[in-house]
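With one protein chain withheld, the remaining protein chains of the complex are depicted in position.
Chains here go by letter, A, B and C, matching the order in which they are written, and residues are numbered from 1 within each.
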Amino acid sequence: MITILLFAHLQESVGKDRIEFPIEQLTVKELKTALQQDYPLLELDHVMTAVNEEYARNESKVTAGDIVAFIPPVSGG
Amino acid sequence: MITILLFAHLQESVGKDRIEFPIEQLTVKELKTALQQDYPLLELDHVMTAVNEEYARNESKVTAGDIVAFIPPVSGG
Amino acid sequence: MADRYSRQKLFKPIGTVGQQKIGEKHILILGCGALGTANAENLVRAGIGKLTIIDRDYVEFSNLHRQHLFTEQDAIDQIPKVIAAKSKLEAINSNVLIEAHILDATAVTLRPLLKEVDLVIDATDNFDTRLMMNDLLQQLHIPWIYGTCVGSTGMSYTILPKQTPCLHCLLDAAPPNGATCDSAGIISPAVQMVVAHQTTEALKLLIGDSDSLRTTLVTFDLWNNHYQMIKVDKAMDSACPACGMDATYPYLHYEATTKTEILCGRNTVQIRANREMQLAELANHLKSVGQVKGNDFLLSLDYQSYRVVFFQDGRTLIHGTDSIENAKKIYYQLVG
Partner (left out) sequence: MADRYSRQKLFKPIGTVGQQKIGEKHILILGCGALGTANAENLVRAGIGKLTIIDRDYVEFSNLHRQHLFTEQDAIDQIPKVIAAKSKLEAINSNVLIEAHILDATAVTLRPLLKEVDLVIDATDNFDTRLMMNDLLQQLHIPWIYGTCVGSTGMSYTILPKQTPCLHCLLDAAPPNGATCDSAGIISPAVQMVVAHQTTEALKLLIGDSDSLRTTLVTFDLWNNHYQMIKVDKAMDSACPACGMDATYPYLHYEATTKTEILCGRNTVQIRANREMQLAELANHLKSVGQVKGNDFLLSLDYQSYRVVFFQDGRTLIHGTDSIENAKKIYYQLVG
């Protein structure tokens, strides 16, 4: 099981702030693709990703038990 | 091993912001007494205590692996 | 003027309906120092209906590094804080009704001002006043938002009568002699961090979005990069004298209040608190302020032009003044 935390407007798109995703291992990129099939998440190409509170790239591995946070960069100020 | 996080002026008194304390189990009250023997901590009678991010009373149990935070109430405003 | 709240209404949880509710609400802020001015500015900009501000003090230069709204001229003219704040707030938003009281807040002076108040924001600087307020607001069923800061640290917690633990539950034992801004110093971001949490919780309460309330006690240290939210549900105590089944509201009784008297012909004010002084703790806090001398029974400190003597039984003598207001101010600067 992987826990996915959604921030900012990603929460609104999905209608909740976390998703539990039953899978053993995959890359960040594969996780994004899989989520986009199940949820109305248009914008995962541009979000920052953190795995267990550490910055992760698309090719980084995610393993069961990890907590993945998707953080859309915002530009307001 | 119990990890103790020190906040505010408790950090200054001890000179660091965390203590690793090698013990299996005891109560919050016993932990305070033990720490006061080893460190110059005058004020543990009045601090709030959290064990694993949850409020704890003097009679609450602390077990190896727990993270204990001592938070002195401050009154500034 | 129609669209001055447009960006706030675009925030989905508020919307047009939420903005309407905000505009109908009355908030009381107790204290008009660092936390008080910044909360007041936020809430007035956000468009609340009515704001009551209470403080007994006037503006000084040493306030300016962290207290919003005040200018050098206010310090030169020694304007009472609530008066200076009111004039700035009215220039910011003339739609908000602002009621300013130059007042020493006690259970007696505060009670009549709480009629038709929806929410109280804690911006006081000492535990005596907070525990009195805690009792009074439990009795009157008014929610309030605890906030405090010192150095680069702070904490906040939202108290809903009969639903959450109250401040008395959390402090458990007698209140400590907390570190104060006058003993440990303060940087302005610590103020704003507390205020950001207080104002957000206030907005949630004003629009009735109780599902979003934080429910945890937040505590942080900006300089040391620490932030923690602590679950406190278990702190609720059915025997609590402020919020329990048989509440007696101890801090509303005359015997429990801190008393002051002028000692005739001695240029000295005596303050008598209903608790013992922790002299060792206090000496530790005050060593940054001035030279501390003492023994097991008393502690003596030279502070500004005053000599302050703390007795272990809870009495404090402030030599060098015969003004009770002045003496109380010094007292709370030092003991918190």
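Quick notes on this structure:
What we mean here is this: a residue touches a chain if its C-beta (ideal position, glycine included) is under 8 Å from a C-beta of that chain, and two chains touch if they have at least 3 such contacts.
Note that the coordinates shown come from a computational prediction; the quantities given were computed from them, not determined experimentally.
In the full assembly, the chain not pictured is in contact with A, C, by the touch criterion defined above.
Within the complete assembly, C:S152 is the residue of C:N134, C:S152 or C:T316 that touches the hidden chain. Only one of C:T109, C:N267 or C:S288 touches the chain withheld from this view, namely C:S288. Which of C:R45, C:R272 or C:R307 touches the hidden chain is settled by the complete complex: it is C:R45.
Counting over the whole complex, chain A has residues 5, 7-9, 11, 13, 17, 42-43, 45-48, 50, 53-55, 57, 69, 71-77 touching the chain that is not drawn.
Residues of chain C in contact with the chain left out of this view: 1, 3-14, 38, 41-42, 45-47, 61-62, 64-66, 68, 70-73, 91-94, 151-152, 181-190, 192-193, 195-197, 199-200, 203-204, 212, 214-216, 222-225, 227, 229, 288-289.
Operating definition for what follows: only the chains that are shown with their structure count from here on.
Separation between the centroids of chain A and chain C, computed from CA atoms only, is 41 Å.
Computed from the mean C-alpha positions, the centre of chain A lies at a distance of 36 Å from the centre of chain B.
Separation between the centroids of chain B and chain C, computed from CA atoms only, is 26 Å.
Of all residues in chain C, none touches 2 or more other chains.
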